[in-house]
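Every protein chain of the complex appears in place save one, which is left out.
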Amino acid sequence: MTFIAPIKFAIDLLAVLLLALGIKGLSKVRSAREANRLAAIAMMLAAFGVLLNSQGTIGISINSWIWIICGTLIGGLLGALTAKRVPMTAMPEIVALFNGCGGMSSLLVALGVALFPSSESSDGIVGELIRNFSIVVSLFVGAITFSGSIVAMAKLQGWLSTPSWTQSKARHFFNIFCAVLASIGGIYLLIDGKNGLFLILIASSLLGVGVTLPIGGADMPVVISLLNSYSGVAAAAAGFVVGSQLLIVAGAMVGAAGLILTQVMCDGMNRSLVSVLFGGALGASSASSGGGGGEYTNITSCSPEECALSLEAAERVVIVPGYGLAVAQAQHTLREVTRVLENADIEVTYAIHPVAGRMPGHMNVLLAEADVPYEQLKEMDIINPEFPATDVVLVLGANDVVNPQAKTDQSSPLYGMPVLDVQEARTVFVVKRGMSAGYSGIKNDLFDLPNTSMVFGDAKKVLGDLLLELKELGVGSKG
Amino acid sequence: MTFIAPIKFAIDLLAVLLLALGIKGLSKVRSAREANRLAAIAMMLAAFGVLLNSQGTIGISINSWIWIICGTLIGGLLGALTAKRVPMTAMPEIVALFNGCGGMSSLLVALGVALFPSSESSDGIVGELIRNFSIVVSLFVGAITFSGSIVAMAKLQGWLSTPSWTQSKARHFFNIFCAVLASIGGIYLLIDGKNGLFLILIASSLLGVGVTLPIGGADMPVVISLLNSYSGVAAAAAGFVVGSQLLIVAGAMVGAAGLILTQVMCDGMNRSLVSVLFGGALGASSASSGGGGGEYTNITSCSPEECALSLEAAERVVIVPGYGLAVAQAQHTLREVTRVLENADIEVTYAIHPVAGRMPGHMNVLLAEADVPYEQLKEMDIINPEFPATDVVLVLGANDVVNPQAKTDQSSPLYGMPVLDVQEARTVFVVKRGMSAGYSGIKNDLFDLPNTSMVFGDAKKVLGDLLLELKELGVGSKG
Amino acid sequence: MSFFSEALWVLLLGSLLGLELIGKVPPTLHTPLMSGANAISGITMLAALTLIIKSGDNLPLLIIGSISLGFALFNVIGGFLVTDRMLAMFSRKKTRK
Partner (left out) sequence: MSFFSEALWVLLLGSLLGLELIGKVPPTLHTPLMSGANAISGITMLAALTLIIKSGDNLPLLIIGSISLGFALFNVIGGFLVTDRMLAMFSRKKTRK
């Protein structure tokens, strides 16, 4: 027994070291994959440490082993299956789901300890107070994380829409009310360690829903990242509850790192965290206002056939994929079109804007799924100087990321966001379903330019038509 | 009494937070000065916490107070005086001195505890072992820090030269011998807690001397930074000895941050830490080999008079200060010369290479001392494109930082280091005492170029002559 | 006090470390990093384990612990696997480069 405590301790230290290296490594492309494995190993180590220590000291009963194995198998298998099955495009919602479950786990631990307080605790009144406080935090944050994540997932999957009342000021009152209720419950629980338990649970779950529901689907990745940071906090609180330093360090690290990541993500899309959390849905308000900010005066529209003719005559084509491509699930059709063009010795590259789509790296993942070779993906800074030498640009369901206002119009909300300078190319085709605005809800000056033609329709459908037209024209048929 | 422990604890946490913020802030220009103050406040807080806690628990006797005040006053006053008096150019040696004293302080604490072990310790055999181990580390690292820093200071001040035996392989044997002796002493001390004490002290002091003495003066800043990292380690060890978490955290932070800084400094001058520590003195070997790497074939030399004539005719003059200017203490004379030129409406700027001189920021500090306006100091990346439009470049005791080999000759040890492209200017004057090489010991192709003229002599003397000539020519006399 | 003083140190330093660990992250890595950090936050499985082990024969507590463990492992295993899948896409493309 005297040997086990130091070993367990060494394991804990090692696990924290590996976790820190893991988090650090995950933020660099080169090391990300190994870092992820490192973190997984660290977690295994940590679990092993707990089992070893318990076995060596108080012992683990058969009963406990059974329940441990049950929980592990069921949770692990379901997790593995979900992870294997989910399509790449559903990443944000699946991360939200996982995250919610982490929050739920912390919540349940706190609930268990609160319902059946162990008699062994003898830390005096201060210790008791700190422990109860940790239980309150764990319940509160865990419930918010869970309900918020589930709502986020449901909204991303389209199972939930944004009810209009959530866009009114009333929601702030609702949320404040829930927060007050939860605090009252917390104070009760602090004092006697039992009452107020369910008040906290219900009020903070409602708070999680109330805060997340009004947020537009496009801002969801940021919210998920924030909720992820919360689940770290919940884990740290659970660490206080069960008395595990390792849990506290790891939870604190993830909580803090998640906060930074949230900030980095906000910066990446030119939004502030406050406006994401309290500003309501951007998409919702813009959808109702139609175009938003000015009328279009000089729209040229054309058929897939004309577009195919232009493509046939081109030497350099640049594809600009955007959110619409992802929604239409058109990446495979796109790949077929570009294969045809390549066969005809037309040079095809893809211009990847860092925040195109609805999650960071969305376009990379999407195109990787459709087997687009990596060399053809060009980042914004690299492709921008090449547009003047480009014959045809095909904008597929992208909008904000090709809006020249971001460079020219100081009063535009987009001003300052780096964009793709597609208007420099000879001809630009924009494929989208109608004239409605993108994520930011802003009119796109590009559509009014003389060298821009709109090809209206669902991206998948238009690309399919394009493919037919190109084949009909005999492009790329090696004859 | 029950109140004091938590207060002390909160103070400790706060102090660590402030120290972390301080270290972080010191690495950014904008926040550096406040960060330094923040760190100072944190230290005061920490000391206050210790006094408060002791007063409230075991009490502080009058006797103790007297000795505390004595030590504080004497040490503090001497420190303040030294800090006020020292000339800016002697920064590295003074930092070395301070650093050595920090190491000495940790050493003395360990010595005191080792000589007069307190009877209260009752941590069992493991606790005893850890405590003794900390004492060994504290003595060992403290002694190396102290002797190494003092040697570094003495060498930088010119009080010590580099004895030739230290350049031979023999020094490695000497150092290994010392290290072995110190380890033996350490093992003795670990076992019985008293014997071996002075063996460690002497052997590790000699080791500190043996490692630092062979290193050339130019590499000293890196060594001092490394020793600084050591003194952090010594402080952390002292923390284990007296049982202070705060000391351990702060020591560990400084130790680790110092290591990173050392690495950053090495990178900045294109050297590896290993070659700095074990490679012997660069300067020494190069001084003996004369020019090093090829002969000069096409040197043009001229008098200060000719130089003055060119300056008079110029419209844009760029000054490139280097190590020689610092050695010659010629910054004030330089300022007078440039004032004259400015009066004659000649545009004067200074090209500041990041590692010109012998310590980072050397040139900034030097020129600031001579009251050169900040706007006239231009960093390398900004001034480099301007050289083609420059009439006269005056290179003052700089050598490596203007060596075009760094860009053209792949086999050169300098290859890859960014340099100032002075050869692009119309005329280049190089002021140095002879044809000897700079820090890297490498021939400078610049001197052979047709548009380069050498003006031989001590920088201060040449600048004085130049000033006279310019006055004689009536430059800048507003008439 | 001892556990709590240790816990508070660890909390402070862990948070500071977390704030520093992530610097500049290229946008393509935002999603994998989020998902990896999310998997790590499932470390709360240790709390669930401890709960089960300490609950003795208290059946409701065992059940709560087991459910909690299940949720946590769902998070952990799923999180790591899904992160790996995402990163595989990037690295597969990297090596082809």
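We call the chains A, B and C, going by the order they appear; numbering starts again at 1 in every chain.
Criterion: a contact is a pair of C-beta atoms (placed from the backbone, for glycine too) under 8 Å apart; a residue touches a chain by one contact, two chains touch by 3 or more.
If you're wondering where the values come from, they're calculated on a predicted model, not measured in any experiment.
Put simply, the hidden chain is in touch with A, B, C once you look at the whole complex.
Among B:S64, B:N343 or B:T408, only B:S64 touches the chain that is left out of the view. For the options A:S138, A:S229 or A:Q245, the residue in contact with the chain missing from this view is A:Q245. Residue-wise, the contact with the chain that is not shown comes from B:V249, picked out of B:V249, B:A326, B:V393 or B:A406.
Although one chain is not shown, part of subunit B still touches it, namely residues 16, 19-20, 22-24, 26-29, 32-33, 35-37, 39-40, 43, 46-47, 50-51, 54, 58, 60-61, 63-64, 67-68, 70-72, 74-76, 78-80, 82-84, 86, 88, 91-92, 94-95, 98-99, 101-102, 104-106, 108-109, 111-113, 115-116, 118, 123, 126-127, 130, 221, 224-225, 228, 231-232, 234-236, 238-261, 264-265, 268, 354-355, 359-362, 364-365, 368-369, 373-375, 377. Residue positions on subunit C in contact with the hidden chain: 2, 5-6, 9-10, 13-14, 16-17, 20-21, 23, in rising order. On the side of subunit A, the interface with the absent chain consists of residues 5-6, 9, 13, 16-17, 20, 24, 245, 249, using the contact rule stated above.
Keep this in mind: only the chains that are shown with their structure count from here on.
If you average the Cα atoms of subunit A and of subunit B, the two centres end up 46 Å apart. With touch defined as above, residues shared between interfaces to two or more other chains in subunit C number as follows: 1, 13, 16.
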